[in-house]
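Of the protein chains in this complex, all but one are displayed in their positions.
Labels run A, B and C following the written order; every chain starts at residue 1.
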Amino acid sequence: MSNPIFIALIPILPLTCFLLLGLFGRKHFSTTSGIIGTLSLFISTILSFATAYQYFFQTGKINGVYQKIIVFKYTWLEFAPNLSIDMGILLDPITVMMLVVVSFVSLMVHVFSLGYMKGETRFATYYAFLSLFTFSMLGLILSSNIFQIYLFWELVGVSSFLLIGFYFEKPSAVAASKKAFIVTRFADLGFLIGILILAFYAHTLDFGILIERLSVISSPYLTVINAASFLGMSALSWGLILVFIGGAGKSAMFPLHIWLPDAMEGPTPVSALIHAATMVVAGVFLVARLFPIFALSDPGALQVVMYTGAFSAFFAAVIACTQTDIKRVLAYSTMSQIGYMMFALGVSKYSGEEGLGYMGSMFHLFTHAFFKSLLFLGAGSVIHFVHSNEMKDMGGLRKLMPITHISFLIACLAIAGIPPFAGFFSKEEILMAAFESNRLIYVVALITSGLTAFYMFRLYYSIFWSKDASVKNHHGEGTISMKIPLILLAILAIGSGLVPIASFVTADGLPITSHVPISFSIVPVSLALIGILLATRLFKNSNDLPVRISQQMGGLYTAASRKFYIDEVYLFVTKKILFNLIGKPAAWFDKHIVDGLMNLLANSTAKVSELIKGFQSGKVQDYALYFFGGIASLIILFIYLWQ
Amino acid sequence: MNEVPLTHILFLSTALFFIGAYGLFTRRNMITMLMAIELMLNSVNINFVAFNKYLYADKLDGIFFSIFIITIAAAEAAVAIAIIINLYRSHHSIDVEDATELKY
Amino acid sequence: MNLTLLLLFPLFTAFAILFAKGLKQVRVIALIGSIFQLLLAGKLLMAYYQIKAQGNQSQMVFEYIQNWYAPLHLQYHIGVDGISIAMILLTAFVVVAGILVSWKTEQLSKEFFFLLILLSLGAYGFFISLDLFTLFFFLEVAVIPKFLLIGIWGSGKKDNSAMKLALMLMGGSALILVGILGIYFNTHTEAGIHTFDLLLIAKMNIALPIQKIFFPFAFIGFGVFTAIFPFHTWVPDGHASAPTAASMFLAGISMKLGGYGCLRVATFLMPDAAHAYSWIIILLATIAIIYGAFATMMQTDLKYINAYSSISHCGFVLLGIGMLTKTSIMGAVMQMVSHGLMTALFFAAIGMIYSRTHTRMVAQLGGLLKAMPFISSVFVIAGLCSLGLPGFSGFAAEMTVFMGSWQNPDKWFRLATILACASIVVTAVYILRAAGQTIMGPMVNKEHELLTDASWNEKFAAILLIVGIVVVGIAPFWLIDLIQPGTEIIMSKLGAVALVK
Partner (left out) sequence: MLNEYLILLKSEWIIIAIIFLLLFIKVGPKDWKNETLLYGINILLLFNLLAGFYNNVEGNLFNGMYHSTQLILLEKNILNLGVYLVSLIAYPWLKEHKHLLEFYILLLSTLLGMFFMISSGNLLIFYLGLELSTIPLAALANFDLHKRQSSEAAMKLIISSAFSSAILLFGVSILYGTTGSLSFYEISQHIYGNQLQVIAFILILAGFCFKISVVPFHLWTADVYEGAPAPVTAYLSVISKTAVLFIFMSVMYTVFKTIATQWYLMIFVLSIVTILIGNLFALRQNNLKRFLAFSSIAQVGFILLGLSGTSIMGIASVIYFLLIYLFSNLAAFGVITLVSAVANKETISDYKGFYKTNPFLSWVLAIALFSLAGVPPTAGFFGKFFLIMAGAERGNYIWVVFAAINMIISFYYYLKVVKAIFMDPNDQPIETISIPALPKLAMIICLAGMILTGFFSWIYEYIYSLSIL
């Protein structure tokens, strides 16, 4: 990149915006803060697009291969001579792609919020938090150093915490924010230890060097780290899996997904930004970032990624079919889609055609960002309209909010993978990759995509069709600022599939030509169509069929609608075990044993002094007697015993 | 003529000393206790004189010391008795057991 | 740069306070005095940079030696290196903040500020002294003010906790006394005399058996000050009963005396023993970290929460020292600075809340963010710093400790490190519980609606500390550069031993 300042500005602008609004927003920018935030972000969006253009078409490619470019690097915290957190900017295909995605979606959300959050008392604070999040997310994807990424990782977590808990007077919101932060923090613990392990053996924290040292077969570091093993697993596997756990936490992979549905307590645009398009894919991004190490040095770890992803995809899809809170449905669908990306990485190899999965995963990340945020924003405007998240309060809204309706439909088609919408293309690549490497995964993926189509249209119908509109139209569909993002995103939801990601974003930087025969596409598409038709039959018009079916399924259905009791399990572990079995005893021990010991010392001293007070009897003759006794004992001691 | 060996005298004085001590420990009457102390002091005097006479007859340190002891004992007794009288005023008794308010 | 000024300024301030008339004068004098201290500390830093820029490589700078008790070879020997300067800066910050926070103290204000200043005097003296005797002297100077501050201006069962604190700290210094006497009588300078001079002792090697006897005394003794398990029980009660400023001083400065002593006296002078006993130190530290964290989870009183979390956080300091790697020791020092600022801020925030709501019980608070946004944000910031959020000092410090600890290849030490890392999750749990209950959520007590937000002095205090936290958090490299030379010298002594082994 010709001028690093410009790239640096991309994250810095939101940061300054955050400081400005955070410190003075409440007083001075209570109304204008939205505009300020949006404008600053607009600039960084422009910049990131420019960067993308320059990278992909001018500077990025050196003799046909996209390079990792360290734009600049500054030693921020030096642990040891060769071991330091550097604040740097690393450009490579995925970074640049993410840059585009994040900045654009964030911009959309900013714009949308102008209308959605209008009249909030803490409007300025809201935008401050949004900017903080955007800053941290951009920082995360630009990181050139694994510890730097961890740093921004935490920041992203906390800004998501702040945004989820934005309605701080709602206990549920507070609880959700706490849950989100703590669960991800727990996952980050794995990440941190993973970093410690990798850094210790690779003697570096810098991504470039780290990857090089641990992925080149001949490198001495690799042999050492493979030699060192713990519980029969090589240090490398430990490191990678722990890091992956961190990623799984952020990306809400099973079993660390429990925070995501609750996170929907936050303002809907926030969900659109954080919990659909950007933060939740950080995990995918992380794995992709370290992909060479996974793929070349430790396929075992990659297997773990694959199975986790596949299972989560399916698991979430099943739950999504049963939820009645529209945002929760979307949340689970997000989880499921991310599962897609994960196992796509899992099935991928490193180089050439075999890197298809990697490419597909990135592609899906790209497209998913748009249509999922579109879905959320759509849901947002619906909620804005009916003031409720529950399906039962909705229905027949298609007349009342046409734009929302159309865009939402497009998004649904996109996620269901109906050509020619964006989702179709990315999904095809993933399925292809799965098909080529692992049939089991392929089957799971197929079923999942069918389910996806089903529950998305269940959602669609129950919002816009089924019964007639119950709510009367007191205020319109929403301000213009809410409509524009919907339209723009809708366009992208159609168009983004046509972007030739394959020639830009690949594991080894070499463009690959994806060849998905039409014949291959028949199965998934038809499955999706079946799902849609089923949904149409069941939910287009209100009838008692769904109820009956659910009763037919009985236990399974309830289990699914209760999210398979994962939350309860967690509750048990934390409340019963951590609090009652460790916390309480610790506190008790401290209060009674340790402190008691100290007090015991004091009391026993007092007791002794009480016991011996008799010596001071007050009788002068006794005194004389003791005097005499003293002499006698001295004489005995030092003349007869001592000598 | 054969004279009394030193050891006899020392035995006497030591016996005297312990008798005095015993008296001090057992008698309740303050005056008697004072007398007991006098007994002890006298045993010391005997010691001094005896040592002087038998071992170091060339100098008179011991003799002198015993004279001083006698004098001071007198002074001590005087003050003690004054105090006891004063005590009697307040306690109406010269039994040590009655003067045990200050304790512990 | 004459370091003695660091002692004279507070001294003059204290006397000025004694002769001041009326509350207004007293607190103005105190404030001015403390601000002067801060400026002086800043000047010291500048001077330090200058002299280093001139290529001065000596371990201690601005040294000054004055024979004090010639027959016993006690000297008034002062000097600073980067580590002590960091500590001095920390002290200066906390003092100003403390004075500001207790601006409104009416009851016996003169004595109150006098004692505060005296406390700071003790801290400065401790950090600059290079002679074990003076070190010990200043360490104990600080004890009585603490006792009186808690006992007179405290709250709750103050007498009990004041007494407990004083006695346990006294016990600690008693152990230290034995330790330093042991060192003294086993030092032989070329002149064949004993010495208390830290630098001279550092030059000579004390025999291993001797070290093995006296290291525990010194280390545990100082450890009591920094709440080493199981001698931490004074911390919760003491902090909880103390008035705001006193808790700030206690947790912010006084606990650091201990850590500094463990590093500068015990570890630096008796490296062999440090190596021999490191596993015990790490064991205790790990227990303190985990167990402190879990104990915190159960607390219902804000001050107790912070007090117990202090135990846990000071565990990091001890862990860093115990790991005996350069990085970990640097981390320990950073953690001292960071924790000092952070916990002071925390106590300040709690004090502000308490002074308004008259309760510290988490259950009785709630939704304060609505009534007092500023104080609440301060509280949240302190909390986030304490759970190690990047951008605040806590992150840099803790990460350095972890990184350094991991450098130590021993398997069990690794386990300890992992446990320590795990504690940051627990930290998140209790911090968020506290914040979620008090700051967020619906307002429990309707009267709290009417409460006022921070007044100017409180704002100023909070901002001062936050600035400190953020500066360390944003630019840790600055702190690292400051403490690196000192750490390297300590390491060279430790390293030499390691090579011998």
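One rule holds in what follows: a contact is a pair of C-beta atoms (placed from the backbone, for glycine too) under 8 Å apart; a residue touches a chain by one contact, two chains touch by 3 or more.
This one's a predicted model, so the numbers in the text were calculated from it and none came from an experiment.
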Visible chains that the absent chain touches, using the contact criterion stated earlier: A, B, C
Listed residues C:A47, C:L181, C:L419 or C:I463, member touching the removed chain: C:L181
Contact residue for the chain not shown (choose from C:G156, C:G171 or C:P373): C:G171
Hidden partner chain, residues of chain C it touches: 68-72, 74, 133, 136-138, 140-141, 143-144, 147-148, 151-152, 158-159, 162-163, 166-167, 170-171, 174-175, 177-178, 181-182, 184-185, 213
Footprint left on chain B by the chain that the document does not show: 17, 20, 24, 30, 33-34, 37, 40-41, 43-44, 47-48, 51, 55-56, 61-62, 64-65, 68-69, 72, 75-76, 79-80, 82-84, 86-87, 89-91, 96, 99-104
Positions on chain A contacted by the hidden chain, ascending: 602, 605-606, 608-610, 612-613, 615-616, 618, 620, 622-624, 626-627, 629-631, 634-635, 637-639, 642
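The rule is simple: only the chains that are shown with their structure count from here on.
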Chains contacting each of chain B and chain C, listed by label: A
Chain pair bearing the highest count of C-beta contacts: A-C
Taking each chain's C-alpha mean as its centre, the one farthest from chain C: B
Averaged-CA centre spacing for the pair chain B and chain A, given as whole angstrom: 98
Geometric centre distance via CA averages, chain C-chain A, whole Å: 37
Sequence positions of chain A contacting 2 or more other chains: none
Touching residues (chain side chain C, partner chain A) in the complex: 164, 167-168, 229-230, 232-233, 236, 291, 294-295, 297-299, 326-327, 367, 369-370, 373, 384, 387-391, 395-396, 399-400, 402-404, 406-407, 417-418, 421-422, 424-425, 428-429, 432-433, 436, 439-443, 476-477, 480
Touching residues (chain side chain B, partner chain A) in the complex: 21, 24-26, 33, 96-97, 99-104
Of chain A, residues touching chain B in the complex: 613, 616-621, 624-625, 628
